[in-house]
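Reviewing the structure listed below.
Only one protein chain is missing from this complex, and each of the others stays in its spot.
Going by the order they are written in, the chains are A and B; count residues from 1 in each one.
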Amino acid sequence: MSNVAVSTRPPEPRPRSGPAAHQRRGRPTRHRDDGRAGYVFLTPWLLGFAAITAIPMLMSLYLSFTNYDILTPWSDVEWIGLKNYERMFGDDPAYWHAVKVTLIFAFIATPLKLGAALGVALLLNRSFRGSGLFRGLFYLPSLLGGSVALAMVWHSLFDRGGSVNAVLGWFGVEGRAWVNDPDTALGTLILLAVWQFGAPMVIFLAGLKQVPTELYEAAEVDGAGNLRRFLSVTLPMLSPVIFFNLVLETIHGFQGFTSAFVLSGGTGGPVDSTLMYTLYLYIRGFANYEMGYASAMAWVFLITIGLVTVVLFRTGRFWVHYSDGDD
Amino acid sequence: MVSRTSARRPFKPRSLVRPVVLLLLTALVLYPLLWMLGTSFKAPEEILNNVSVWPQSWTPANYPDGWTHFDVGFGRYFLNSFLVAVLTVVANCTSCLLAAYAFARLRFRLRGLWFAVMIGTLLLPSHVLIVPQFVMFRSFGWVGGPWPYLPLIVPHLLATDAFFVFLMVQFMRGIPRELDDAAKIDGCGAYSIFRYVVLPLSRPALVSTAIFSFIWTWNDFFRQLVYLSDLEKYTAPVALTLFIDSTGQSAVGPMFAMSVLSLAPVFLFFVAFQRLLVEGINTTGLKG
C-alpha cells in the first residue's frame, strides 16, 4: 500500500482558535477511546433505527411466519410456522423463475452500469467548457425514475416499429419487438438500467475529486503515462468509492423493481420474462394479498444479499485502499 | 489540469477522441429524452400512434392544459415536492453525516455490529415495510394530521437512509487519518476534529448526498402516494399519475408536458450543485 497521506500537509491548527469548550472536557488520551463521542454522534441513527427502522423490520419478520393478508386485522393473523418458507422453496415454480430473472439482470446490468458510469466520469472529470452541462445531461435519465412517461418512451423506442429498429434498418438488420418479446424484454430492461448510470457516475466524479492532485504530479514526475497514472493513482485512490458503488449497485441490481414494474405495467410480462424478485414479491403482497408470503420472500432476500454483501466486504479487503489506514 | 492538456497540442487526433466520444454518448443518452420532449408537443391521439420524435401537429397547449388540469394548479405540486425534497436534503445531510463520522472515524464498542446492522437495513425489500410502517406511523398520530409530510421527513432526520450513511463513511475513509492525528496533537477532541477536519473535507460527500436526496425524493411515488390524501398536498410524482386513469379518462399530452416540466427543477438543481462537487476538495484542505 502506497502511503498517500504522507505527502499531504495537515491543515492549519485551527482548533486552537475554536471554542475552548471542547477542550474543557479533558484532552482525549491519544488512544482511541472516543466511546462516548461515538455514541453521541450515533444517537440520531440509533434513535431512528430503534423507533423507525427496527419495528417494521421485526414486524415483517414476524409476519413471514403468518398468513397475513393486509386486510385481516393484526389480532386475527394466524401463525403458520415455516409454511411460507417451505412453499417458496418447494412449491412455487414462479419463485425460482423470478430468482433466475433477477440473477441474470443483476449480473449483467450491474457491471455494465458501473463500467459506463466510471468511463463517463473519467471523461467528464476534467473541467472544460460546458462540462457541467454534460454532467447534467448524462444525469438526466436517472431523474426520470419510474414515471409513466418513461415507460412510454422505452416502448416507443424498442417496439417493432420503433426508433431502434429504424436505425437497425439502415444496416440491413431486421429488428423485432424488443420490449414485447419474451426473449428480449429483459434485455431492454438491462439497457434501461445501464442508461440510468447517472447515480454511480456522480459518485465516481465526487470520488475523483477527492484524489489529491499532488499524486498525479508526483506520478508525472516519475514519468508515468496515462494508463500507469490511472492504474497506480486513480484506481487505488478511487477504490473506496468503487467499492461503495459496487456494493450499492449490486444491492440495487438485485432489488431492481421500478423499471420492471413500469415497463411491464406491473405484471413482469411478457410471459414472466421481466419478473424480478422484488416485483414478484410486490405482486404476491399487494395484488394477491399474500403479505406473509411476501415477507418471507423479503427475509430470504435479505439473508441472501446479506451473504453477497459480506463476500464483497471480505474481498474488498484485498483491493480497497483506505487512506485512513483502517480495514 | 487544463494547462496540462493544452501543453500537448501536437497530438491532434488524440485530442479529438474525447469530444467525439462525448458527443456520441450524449446523442445516445439524450435521444429518449428528446423523444419525450417532442412527444410533449403532440396531440393525444398522435402520442399513441406516432413513434417519431417530431410531432406532426404541434400542440403546445399541452403545457397550459397540464398546468391547469386539476382544481389545484400544477405549480402547487412542484412547491410541495420542493418543500419535501429540500427538507429531506437538509435532514439527510445532517443526520447521516453525524452517523457516518461515528462509523468512519470513532472507535466505540459494538461499532462493527452497528455498522453491519446499518448495512442490513439496506437489504430488506421496502415493499414489506410499507404496511408495518404505515401502521406504526398511524399509531404515532402522524398520518392524516394537519401537516401530512411528517412521515415522509422525520425518518430522514434520524438517519434512516443507510445509503447515505454508507456513502459518507466511504468518503470519509478516503480522508487521511494523519489529519486527525495531527489535530489530536493540537489538542482536538472528537468534536473539534469533526468540525475542523472532517466537515470541511466532506463536501463532495455532502453534495452527492444532497443531489441524491433531492432527486430520489422528487421521484418517490409509492410512499408519497400512501401518506398523502389531500389533493392540495399531493406532490408532483403523485399528481403526474392523476393524468392517466388506466381504466378510463386519460390526458396523455398534458401528462408528458408536466413530466418534462418536472425534470426542469431537478436538472437545474443538479447543474447548480455539481459545481460544488467539481470544485470539491482540491481547493479546500489538502493543498494548503
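By definition in this document, a residue touches a chain if its C-beta (ideal position, glycine included) is under 8 Å from a C-beta of that chain, and two chains touch if they have at least 3 such contacts.
One rule holds for everything that comes next: contacts and distances are computed from a predicted model.
Participant: Between "Sugar ABC transporter substrate-binding protein", "Zinc-finger domain-containing protein", "Tryptophan synthase alpha chain" or "Heme exporter protein B", which matches the UniProt record of the unshown chain?
Facilitator: According to UniProt, the chain not displayed is called "Sugar ABC transporter substrate-binding protein".
Participant: Which positions on chain A touch the chain that was left off?
Facilitator: Residue positions of chain A that touch the missing chain: 55, 58-59, 61-62, 65, 69-73, 79, 81-82, 148, 155, 159-160, 176-177, 180-182, 265, 267, 269-272, 283, 286-290.
Participant: Considering the entire assembly, which residues of chain B contact the chain that has been omitted?
Facilitator: The missing chain touches chain B at positions 44-45, 48-49, 69-71, 130-131, 134-136, 138-141, 143-144, 221-222, 225-226, 229-231, 238, 241-252.
As a working rule, only the chains that are shown with their structure count from here on.
Participant: Let me have the rounded angstrom distance from the C-alpha centre of chain A over to the C-alpha centre of chain B, please.
Facilitator: 14
Participant: With touch defined as at the start, can you tell me which chain B residues reach chain A in the complex?
Facilitator: 1-2, 5, 18, 21-22, 25-26, 29-33, 35-36, 39, 47, 51-53, 95-96, 98-99, 101-109, 111, 114, 117-125, 127-129, 131-133, 135-136, 154-155, 157-160, 163, 165-167, 170-179, 182-197, 204-205, 207-208, 211-212, 215-216, 218-219, 221, 237, 240-241, 244, 252, 255-256, 259, 263, 266-267, 270-271, 274-275, 277-282, 285-288
Participant: Show which residues of chain A lie in contact with chain B when the two form their complex.
Facilitator: Where chain A meets chain B, its residues are 4-6, 8-16, 18, 22-23, 25, 27-28, 30, 32-39, 41-49, 51-53, 55-57, 59-60, 63, 70, 74, 120, 123-124, 126-128, 131-149, 152-154, 156-157, 159, 161-163, 195, 199, 202-203, 205-207, 209-210, 212-214, 237, 240-241, 243-244, 247-248, 251, 255, 257, 277-278, 281-282, 285-286, 291, 294-295, 297-299, 301-302, 305-306, 309, 322-326.
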